[in-house]
Every structure is written in structure tokens, then in C-alpha cells.
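All remarks here apply to the structure that follows.
Here the complex is missing one protein chain, while the rest keep their positions.
Entry: chain A
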Amino acid sequence: MKRLFIPTMLLAGLAAALPAAAETVVLQNLQGIYSDDKEGGMKIPEGVACAADGTVVVADTGNARLLRYHFSGGSLSGGSEVKAPQLPYPLRLQLTSHGDILALDGRLRKIARIKPDGSFAGYLEPQGVPGGAVVPRSLRVGSGDSIYLLDIAGGRVVVLDATGTFQRQVTFPAAYGFMSDLALAPDGKLLLIDSVKARVYVAGAGEQTFRPLTGELHEYLDFPLSLETDAQGVIYVVDQSSGSIVLIGQDGAMLGRQLSRGWKPGLLNFPAQLCVTGNELMVADRGNNRVQVFERGR
């Protein structure tokens, strides 16, 4: 009896410990949004941003406009147009706690601020940044509406306060390839995705430079373009070439690969950006001219 009891207890302990480490996230397609509220079709939507109040903004890049939706009850509704001549080619989006939209423009390579009423409120002009001009490739909004800029010219992430004043910077690691996006983990860590090396880097709250979180993931990622995290710290990497979302744990462990390339609902064609709200994921499915909503099943 004793000989059976000990292995049984060991197995039970192991089973209890495993789910936290190797929990699988499965993405189930809920909805595809193809147009605005007047049935005007989307064209190569590059960016999507979500807020906790259900606001979802899409960068309808090919139509030089933003679209505002509301997410509730598992579906998106609305689709009112926000158009500003100062934002001719919106790429990546973020929302502040006040509902302002921060949009990176591809042609101007500036970040435009759009007020909740749709009016243009000027470009973000970083103040007091050391070491030359900032060329933003991506951005994130953190606590207190602090702004994190991925500065590809300076090889760093520049942290600004809500007014755009320089706070600190975190430099890229040595021998990186090309950094395409950054994300903020719930514990305050900063994450970077290197498209060329197919690698995720991390920097803790007080760290001055990034260090590798994962190895080079060429086996799983063809050309990663952006990344995001959820409230549990799971990292979602958007792989544009394979049309899939690769999931990585906070410790850098591979958790799986979801979705694949295609045209039908539930498949992705050169996805560009995603956002997480509650238990749902919105993906800017660029090559399919739509935004898709996925539910995270576990």
C-alpha cells in the first residue's frame, strides 16, 4: 500500500503544478469585421487598439482613416469613421485612459493624437530626449498614460510621461537584427520583438538595456511583426508570413502556435497588430481587409 501511495502522491503533485506552466491557449474565431457602419469596406487595416471600456479603434490604413467600434457581448458593433488629413497613413494605434487615440503615421513617421471627438490634437513631440531625433516604429501606452516609443534610429525604447517629456530610455541589446514592436507585460517588464532574429527580448522595470527572453525562434516564427501580452502575462507574437499567432510564456517558454494562413474566416493573411481585451483578441488581418475577433479558450 505504502509502495503505491508515494508515487501516486508524487504524480498528483506534478499534475497540480503543470497546468500553470503549460496551459494551452486556444483561439476560437468569433467574428470578422469587414466594413464601417456605412458598409464601406476596410482596406489593408494595419493597426488595432482596445480599451477596457469596450472601445476598439482600427487603423483602416488603405482608406487613410480610423474606425471606431464598440465591443460588448462578444461582438463588435459600430464602425464610425475618424478621418484627419494630418494622419494620411495610420499604422499602429494605442488608446490612452482618456480615450485619446495615438496613431503612428507611416508616411510622416510621426505620432498623431486624435481626441475622442475625432479632432486632431497635434503630433507627439518628445521633449528632452538625449541623443538625436526619435524615429518611432511602434508605441505603447503605460500606466498614467506614459508613452513608450520604439526608436529605431536611437536603438532604444524611449519612455515619456503623458505630456511627452523624457523620463528614461532602455537600449536595445547588442547584435540585434531589426526591432519591429514593443509591449508592456502586466508586471511592468518591457518586451521587444526582433523580426530578423525571431527573438523576444525583455527588460525589467529598473533595467537599462534589454536581454534575450527567448532563443532565436526561426523554427516557429517566419517573420514576427508585433507582439502583445494579456493580463496573465502570456505573450502573443504576430507572425506575418505564416499568418499565425505564437504564444510564449513569461519565462520565454513556447506555449504553442495558433491559426494559419488563408482567406476564410478564422485564418489570417499577413496579420499586422493585435490587441487583447478581457478574454478576447482582435487581430488586424491586413491581407484579408478585415479585423477578426478571437476568444481565448483554455
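One rule holds in what follows: a contact is a pair of C-beta atoms (placed from the backbone, for glycine too) under 8 Å apart; a residue touches a chain by one contact, two chains touch by 3 or more; residues count from 1.
Keep in mind that, in the parts below, contacts and distances are computed from a predicted model.
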- request: Pick, from "Cytochrome c", "Alkylation response protein AidB-like acyl-CoA dehydrogenase", "Ammonium transporter" or "Peptide/nickel transport system permease protein", the protein name that UniProt gives for the chain of this complex that is not shown.
  value: "Cytochrome c"
Task: Write down which of A:121, A:152 or A:184 is the residue touching the left-out chain.
output: A:152
- line: Per the touch rule stated above, chain A touches the missing chain via residues 34-35, 41-42, 44, 88-89, 106-107, 109, 132, 135, 137, 152-153, 155, 177-178, 180, 195-196, 218, 222-223, 241, 261, 263-264, 270, 286-290
